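Reviewing the structure listed below.
Missing here: one protein chain of the complex. Every other protein chain is in place.
Entry: chain A
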Amino acid sequence: MPTVPDPLPPDPHAMIRFSGVVKRFGDNVVLDHLDFTVAPGEFVSLIGPSGSGKTTILRLLMTLEKVDGGTIEVCGDYLSHVRKGDRLGRADEKHLRAMRRRIGMVFQQFNLFPNMNVLRNITEAPVRSLGLAADEAEARALDLLDMVGLSDKAQAHPAQLSGGQQQRVAIARALAMRPDVLLLDEVTSALDPELVADVLRVLRDIATSTDITILCVTHEMQFAQDVSDRVMMFDHGRVLEDAVPEKLFSEPGHERTRRFLRAVIDRE
């Protein structure tokens, strides 16, 4: 990984900032010098055709992928770089662990731990990673289960739950870490249609009742329109359009956005 010469100073007012981020998989350029910022507490939806790089943005933030160029900042600190003199070098695992504490992620496929019951799925990381006392972690988990409407499932195993219930547990699990940033990666895409509503209701709750910064990759356009402070339309690894939902959904500025929205809404 080459060092980045002459980096811009971090922006202390942004929760997230991408600066010239490049990501390639082989010859395929997924993100092409991407720049954007997200303010603290914002709910930003990322929409666009598949392959446009939306999920990659979340995976980079979660440190599941590495950037090929440019920098990412979270809370004014470089995510995967450290300053070495006047240059930036690759951060070590210790730095990554410290940065990950600020970020939580919910996956399309839930990824609950099937060998643990619901309660332990939620308490495991607060205890093992944050060092919370077991009873404190448990109390926090039970509160969260109550919030997602699954108080009666604390002792159940993931395999005994529906997809929608599993996803709500996964949301509780991510929130138990009290992240500053929550990444939602197509969290309703793997669900049967009748289970989507409960998950979206929980997310609406979180969006309105907490000040967590949320980045949400979604194909649920109505949901995006209702809860987002901002919507970013991606195409070919670039931000095609970045606007408040009222503007982007009713009078999109690009023909490409218009076509995409028509295609998605027709499908629904």
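Annotations for the structure displayed:
Going forward, a contact is a pair of C-beta atoms (placed from the backbone, for glycine too) under 8 Å apart; a residue touches a chain by one contact, two chains touch by 3 or more; residues count from 1.
Simple rule for what comes next: contacts and distances are computed from a predicted model.
The UniProt record for the undisplayed chain lists the protein name "Ectoine/hydroxyectoine ABC transporter permease subunit EhuD", from the options "Transcriptional regulator, GntR family", "Tryptophan synthase alpha chain", "Transglutaminase-like superfamily protein" or "Ectoine/hydroxyectoine ABC transporter permease subunit EhuD".
Residue-wise, the contact with the chain that is not shown comes from A:F107, picked out of A:F43, A:Y78, A:F107 or A:F223.
Checked against the hidden chain, the listed residues A:D32, A:D68, A:E124 or A:D242 yield one contact partner: A:E124. The residue touching the chain not shown here, chosen from A:A39, A:L64, A:V82 or A:A263, is A:L64.
Interface residues of chain A facing the missing partner chain: 62-64, 97, 100-101, 103-105, 107, 109, 111-116, 124-125, 128-129, 173-174, 177.
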